[in-house]
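Here is chain A:
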Amino acid sequence: MIARILPHPLLTLTLVVVWQMLVNYVSLGTLVFGLILGIVIPLITAPYWPDRPRLKNPAMIVEFILVVLYDIVVANIVVAKTILFTHNTAMHPAWVSIPLDLRTPEAITVLAGTITMTPGTVSSDVAADGRSLLVHCLDAPDPDAVRDEIKQRYERRLKEIFE
Partner candidate 1 sequence: MEYLLATAIGAMTAAGIYLLLRQRTFPVILGISMLTYAVNLFLFASGRIAINLPPVLLNKTPTYTDPLPQALVLTAIVISFGMTAVVVLMGLGAYLSARTDHVNLNEGQDDSAEAGK
Partner candidate 2 sequence: MNADMALWQEITVAAFLVIAGVFGLVGSFGLIKLPDPMTRLHAPTKATTLGVGGVLIASMLYFFFAKGHLSFHELMITLFLFLTAPITAHFLAKANLHTDVKRDEVPPPAGDRPWAGFESDAARQIAEDKGTQG
Partner candidate 3 sequence: MNHWIVAPILLPAVMAAVIILAARYQVALQRVFSVASTVALLGIAIGLLVKSMSGDIGVYELGNWPAPFGIVLVLDRLSATMVTLTAALAVAVVLYAIGSGWDKRGHHFHALFQFQLMGIFGAFLTGDAFNLFVFFEVLLIASYGLMIHGGGAVRLRAGVQYVLYNLLGSTLFLFALGTIYAVTGTLNMADLAQRVAELPADDTAMIRVAAILLLLVFAVKAALIPLHFWLPATYAEAPAPIAALFAVMTKIGAYAIIRMYTLVFGPDVAATADIVGPWLMPAAVVTLIIGMIGVLGASHMGRLAAFAAVGSMGTLLIAVALFTPQATTAALYYMIHSTLAGAALFLVVDMVRARRTAEDDIIASRPAIAQNGLIAAYFFAAAIAMAGMPPLSGFLGKLLVLDAVRAHDMVWVIWAAILVGSLIAVVGFARAGSMVFWKVETPPEGEASEAEPSPPAAALPFVATGGLMAGIVALTVFAGPVTAFLSDTSAQIFDREAYIAAVLETPRAIEAESLPHEGTKK
């Protein structure tokens, strides 16, 4: 029942927040209206999001976000350094294939996105069977280390959150 009205609760939440951001001030009126939209719009778009992934451990999200934000800031400095001061010849670009334990598309997407947003790595492609992720590293003398770090730092947490 609730699933029929709220096919994607998290989405509804996001939308309510987005609405607040749009109208740019918070009041009961805006909240109510935002909620209405937050319920109606997902219902309209429901057919385009048929399956309903459930979050096992939402609390984990916060931790994950913090880790990622930290990494992003670092990443930018590192990359800026590389761009400015490392000579092109001194760089070690590399391709890394990361076998995935994640299964839900949402989780895989978040992982891929995170990888892209963090130090010198861009997730470039998914295997045709969705079991591995192809990542390009800007400057990775030791590709295996990169793979292990990604699996440790992100995939583990996501696995806990999603599956």
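To be clear about the criterion, a contact is a pair of C-beta atoms (placed from the backbone, for glycine too) under 8 Å apart; a residue touches a chain by one contact, two chains touch by 3 or more; residues count from 1.
Per the selection procedure, all candidates are chains of the complex that A comes from, given by their letters.
Small disclaimer: the values here were computed from a predicted structure and weren't measured.
In summary, of the candidates 1, 2 or 3 that share the complex with chain A, the touching one is 2. Contact residues on chain A toward candidate 2 in their complex (touch as defined above): 18, 20-22, 24-25, 72-73, 75-76, 79-80, 83-84, 88, 91, 93, 95-97, 99-100, 112-114, 116-117, 120, 122-132, 134, 136, 138.
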